[in-house]
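Notes follow once the structure below has been shown.
Left out: one protein chain. Kept in place: all the others.
Moving on to subunit A:
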Amino acid sequence: MAAVLAMVARGCGGVWRRLRQRCAVRPGSGPFPRGERAVACNARGGMMSAGKSGLTPWIPVVGLEIHAQISSNSKLFSGSQVQFAAPPNSLVSFFDASLPGTLPVLNRRCVEAAVMTGLALNCHINKKSLFDRKHYFYADLPAGYQITQQRVPIAVNGSLSYSLCIDNKMSQMVTKTVRIKQIQLEQDSGKSLHDDARSQTLVDLNRAGVGLMELVMEPDMCCGEEAAAAVRELQLILQTLGSSQAVMAEGQLRVDANVSVHHPGEPYGVRTEVKNINSIRFLAKAVDYEIQRQIEELGNGGTISNETRAFDSKLGCTVPMRDKEGKQDYRFMPEPNLPPLILYDAKSLPANMNHQQVINIDWIRERLPDLPSVKREKLVEQYGILPEHSFTLLVWQQDQNCNSRHSNEDGLPEFFENVVKQTQMKPKKVIGWILNDLLSYLKQHSLTVKESPVSSFLLADLLNLLEKKEISSTAAKQVLAELWKGKGKTPLETVKEQKLELLQDQKELEQICQAVIDGQENEVMAIKAGNQKVLNKLIGLVQKKTQGRSNPVLVKQLLEKKLSE
């Protein structure tokens, strides 16, 4: 095992070395630092140059298969509980263990979750969908087959729109769309732990039978960054709907990438499937690495085989996963124990059926919450903030949700709105304080918005002082730092304590300005000679003398007035 790993490492290292030599030297960590792409696929509309050799360009093609664990109390076909960490085999019913004589019974909530997700992704919901068996043998699949929807899934032909920033500064955002081929309901398998020391596999069936939504995307993407952005948006949508908590670290969202490259005008190349991707960051890395690997391989005259590769996050490369015993034949057959799933809408609603047995697509559609794109637009419209800022507000909330197991907690957007309500400061200015100051504190101390020692009320109070020009913005930052310590003081108390009020006495300010001018003869001469920049130095000196308690705009005016006399 160690020998194999070493070989793999050497192999990957060799590739990296060759890649580094070919690419121009770029600052940043790793061969594909974020924001600087060896693959400039957006700008060039999906094409990549092959480097300095000037050969025909390659078009990378990326398609994703995503499994999202449905957020429900019980499993898809049985009444055992869905829970992340629990004693092994404690959340397993007889059906999950595939004991003879047990039958699947469909969970209503899972169907609703799939319908919600389908509607949010603009899919056509199939009013009649079917269940099938997919056969393969593995220790964590006790039945020897998985119940899925291969022939007629619950939703088809949708789309997912996501935003991407063209450069690293987040000042230019572009919207892209990826088509969703289908969404299907299926069972999860159990977990196998490989104990190589004792040459055995330990099987825990707690996860066996949990409901999954498999989302199959068309290969409309062309690089790691697009894939990552699409998955982020999908995650946000799923969390907003509540159909899945989509926390990748807990395996609630699993992404497999299908990657291939071809020359323009030629048919699609052979694709490889990349698995074992544990975070969105690694997704981008894995896809970009695989694209480069394939281009290199084909450029050297080699071929790409239709294989499954695993992403090794430590080495940052993909390695072949299992020895291919030829194409898998899953022997799909209709699930004989489940009749077709029939969904209704307002028109087709049957008159005399028990409500509990009826799922009405229109009813669900009416109750869909605002999707992230709608939320962002509303924020921009209502508060006049920039789209990029609106994006950051929601993305931060999403990051928090990923790191905690609580979704739907009040996040940054709500905090922002609360501050705006309680202050006279314009939202456009407030957003700066939220995204620059508050956010950096939260990040520094790894806190969620709920855990912030500075409440929206306190921040609003502080910003009011600033707005009324009772303190300068430098002073405000000092006060914020003090408030952050959470000692329970109000902004006004802190201002008084640290004597941060702006000097209101015009005469006193004029005297200080005069004193500074008198003391800096060289600078005064330079300014009079036309060098306006030196004025800033004088302003700085006045600030120093007043201990930051002077309004810089006013100081500038006074100085200019005096100097022109």
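Here is the rule we use: contacts are C-beta pairs under 8 Å (C-beta built on N, C-alpha and C of every residue); 3 or more make two chains touch, one makes a residue touch a chain; residues count from 1.
Here, contacts and distances are computed from a predicted model.
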Chain left out of the displayed complex - its UniProt protein name, from "MIP18 family-like domain-containing protein", "Alpha-1,3-glucosyltransferase", "Negative cofactor 2 transcription regulator complex subunit ncb2" or "Glutamyl-tRNA(Gln) amidotransferase subunit C, mitochondrial" = "Glutamyl-tRNA(Gln) amidotransferase subunit C, mitochondrial"
Contacting the left-out chain: of A:H67, A:H135 or A:K429, that is A:H135
Where the complex has a chain not shown, which of A:R331, A:K487, A:K528 or A:K561 is the residue touching it?
-> A:R331
Who touches the missing chain here, A:L215, A:C317, A:L341 or A:V516?
-> A:L341
Cross-chain touch to the chain not pictured, restricted to A:G144, A:G302 or A:P320, is A:G144
Interface with the unshown chain - residue positions in subunit A = 72-74, 78-81, 87-95, 97-99, 105-111, 130, 135, 137-139, 142, 144, 192-196, 199-205, 325-326, 329, 331, 334, 338-342, 356-357, 359
